[in-house]
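Here you go, one structure.
Of the protein chains in this complex, one is absent; all others appear in place.
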Amino acid sequence: MINNNPVVKTNKINEIGTGSSTMSLKIKNRIFQSAVLLWFAIFSLIIIYPIIWLGLSGLKSNADFFLNTWSLPEEWLWGNYQAAWDAGIGQFFLNSVFITVSSVVSVLLLGSMAAYGLSRFQFKGQNILLVIILSGLMLAPQVSLIPLYKLLQAIGLYNTYWALILPYVAFQLPFAIFLMRSYFLSIPKELEESAIIDGCNIWQVYWHIIVPMGKPIIASCALLTAMNVWNEFMFALVFVEDSALRTIPVGLMNLRSQLNTNFGIQLAGLAISALPMIIAYIIFQKQFVRGLSAGSVKG
Amino acid sequence: MRTKINVLFAVLLVFALVLTGCSSSSSTNEESGKVVLKFLHKWPQPEYAPYFEEVVKAFEKENPDIKIKMEAIADEPIKDKLRVILGGKEVPDIMFSWSGEFARKFVRANAALDLTPYLNEDTAWKNSFIPASLQPFTSNDKNYGIPLRFNGKFFVYNKKIFDKYQLQAPTTWDEFLQVLETLKKGGETPIILGNQSPWAAIHYLTGLNQKLVAQDVRMKDYNPKTGEFTDPGYVTAMHMLADLNKKGYFMKNVNSSSHDMGQQLFAAGKGAIFYVELEEFQTIENNMKGNWGFFPMPSIEDGKGSQSFITGAPDGFIVSSKTKHPKEAIKFLKFLTSQDNALKLVKQIGWPSPIDGATNPDTALKEVAEGVDYMKKAEGMAEWLDTDVHAKVADVYLSNIQLLLDGSKSPEEIIKEVQDVAKQVQSEVE
Partner (left out) sequence: MTKTFRSSRTAILFIMPALLFIMFFVFLPIVLNLYNSLFRWNSFEAGRVFVGLEYYGRLFKDPIFFTALKNNSLYAVISLVFQVGLGLIIAAVLEDKLIRRFQPFFRTVFFIPSVISIAVVGLLWQLLYNPEVGLVNGVLKAIGQSEWALSWLGDSKTAIYAVVAVSQWQYTGYMTMLFLLAMQKIPFEYYEASMIDGASKIKTFIYITLPQMKEMILVGTVITVIGAFKVFDEVYVMTNGGPGHSTEVLGTMLYRAAFRNDEMGYASTIGTIIFVITLTLSLIQLKIGKSGQEA
């Protein structure tokens, strides 16, 4: 069942009333609504307040932070943010961006190719390959931590960007293939067939038909992969050593011990790291939801 | 649109290749004739890092054919990272290490270079060190490490608070307990302890173990090949520490406050006593501005160990046995520990230097100089418990000490675990 509505609509459901007393129903509804809104408001507070507190605390001096944890900063030390950036956040940021983008692009390319191969063709052993690839979904990265650590050293990729990109791609592929394959299965065969009759080879069919048609699911995969890679911690901790190559999660941990005497700068550093993703999410919210929505197809 | 994506992809690919090229070439050791040394230390903090940057620059200026690639990883993460890094192919030529068993395990694994010949051929250099600072870096009478600092652990106290209750620095444990009781009765927080990273309480245990257990028994137990930990002194030590907490002499929530938070609290006058290393004296002075004094861990009357030991140890650097440039590495170490740089260390950062005479009242805080004197006069040093025993034994102590302090484990239970692990270790170490 293809979802032709990638945009999330708020449906207007007409209430088919049963004709019961409208007065008490209205009151019940009001109570329900107020209760829920109160509940959600508290939740939202639990989410928003710590984040704001983070940003504000980043502006405090050490003593200020210790003694007046709750109030607004005595002095607005914008310098803390600058110091945090200089301490290396800028570099961590760039590293994270580079690694995420490279991983995502690779996953999309290789994943869509594999998804195409697994969804549009019939051949022997097809199911086995599918199972092999999908079982990758169930495996915990920790299991591979030490072997990969030694493996990457053996091939000489340890402590380079590839030390992270390659394993990330490998671990994100199963889920991406799973999603894309489900989606591709629902693309009508006629489109392909007419293209082949027109003389296209298989690569052209893939590139010019499947990929454009699969845009929604590819967008989903991009987003989900990006989120996972951006936040990945364990491999980033072990496979990369030079401070110049560190990604944000690991860089922040190091910053904590590096700046353990200055909480203000530390917190400013945390705020700088969290902010871009939050802002990006809020701005690209619609596309995000659209992408996720396209991804949750029954297949 | 498609072509745009293609182009973007191609650009990224090229970008990636270029960047990887850059990052991997930076890890090759030869750079057009220059010798590149990889140097790893554990002080990235903005208070300390500049010292190293300056020393490295000065060295490179004097030795234009040597380039130093420096990395700094802080105290807690370096404990993991050293192992990670040592497993790689690009082991640093010169890297930080604690002394004692911590360094010895690298020696046993043939990962550390034997420095004895280099020390012996330059006796001036060798003799510039306080002997007690070189000793913990030896194994089987061979030298494997060069100390950079020579730390001792002392109690610092807030003079104003002490004066308020007319207290003097205690010399015996009983006097100590009296002081603590007076403080507590007066409503002060007697001792500040930030044990979020458990090494803080382990440092207490280091001294207690040393004072309560006979030296030869303790050394036998700390040796992974013969460790048994059956002496009752170990249990007494833990009881004494737990008692300090039970009697309310420690501040609240020791396990959730970091040592640095402790510094802040002490600076804010929220506690009377704090157990710190000599290297922190400068910070204390900056915060307290003369309103402080210090004393070593008080003696324990029926302790079987020597009561004139000081808890402390040197820490410094080992050279990788796999280094391709041992001579240059030694050159750098000599430079780092030269008289000039030792004086610079003391003056600029206030650390106690292992170079004899470098830490004196002219160069350092008078308290630091006094502290170093204490150490020189002491019969011996009790090295940090978590670096002086096998990593697994240390792990048992470290993970249990927080439970000891919050009352959820008894000393008897803990020592049993220690004994079990010690037995395991015995059979594993060659």
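Every chain is named by a letter (A and B) in the order it is written, and numbering of its residues begins at 1.
Everything below uses one rule, namely that a contact is a pair of C-beta atoms (placed from the backbone, for glycine too) under 8 Å apart; a residue touches a chain by one contact, two chains touch by 3 or more.
Values in this document were obtained by computation on a predicted structure and should not be read as measured data.
Among B:Ser256, B:Asn286 or B:Gln339, the one in contact with the hidden chain is B:Ser256. Contact with the undisplayed chain is limited, among A:Leu59, A:Ala83 or A:Leu118, to A:Leu118. Residues of subunit B that touch the chain left out of view are 79-81, 83-84, 86-87, 105-106, 109-111, 196, 198, 252-257, 261, 391-392, 395, 399-400, 402-403, 406, 408-409, 428. Even with one chain removed from view, subunit A keeps its contact list with that chain: residues 3, 8-11, 13, 15-16, 18, 29, 32-33, 36-37, 40, 43-44, 46-51, 53-54, 57, 65-66, 69-70, 110-111, 113-114, 116-118, 120-124, 126, 129, 132-133, 135-148, 150-151, 166-167, 169-171, 173-174, 177, 196, 202, 206, 227, 230-231, 233-234, 238, 248-250, 252-253, 256, 263, 266-267, 270, 273-274, 277-278, 280-282, 285, 289, 292-293, 296, 298.
Here is the rule we go by: only the chains that are shown with their structure count from here on.
A straight line joining the Cα centres of subunit A and subunit B is 40 Å long. Residues 2, 9, 12, 15-16, 19-20, 23-24, 26-27, 44-47, 71-77, 81, 84-85, 87-90, 258, 260-261, 263-264, 268 of subunit B are the ones touching subunit A in the complex.
Every residue of subunit A that touches subunit B in the complex is listed here, in rising order: 62-63, 66-67, 87, 98, 101-102, 105, 109, 149-150, 153, 156, 158-162, 165, 207-208, 211-212, 238, 241-245, 253-254, 257-261.
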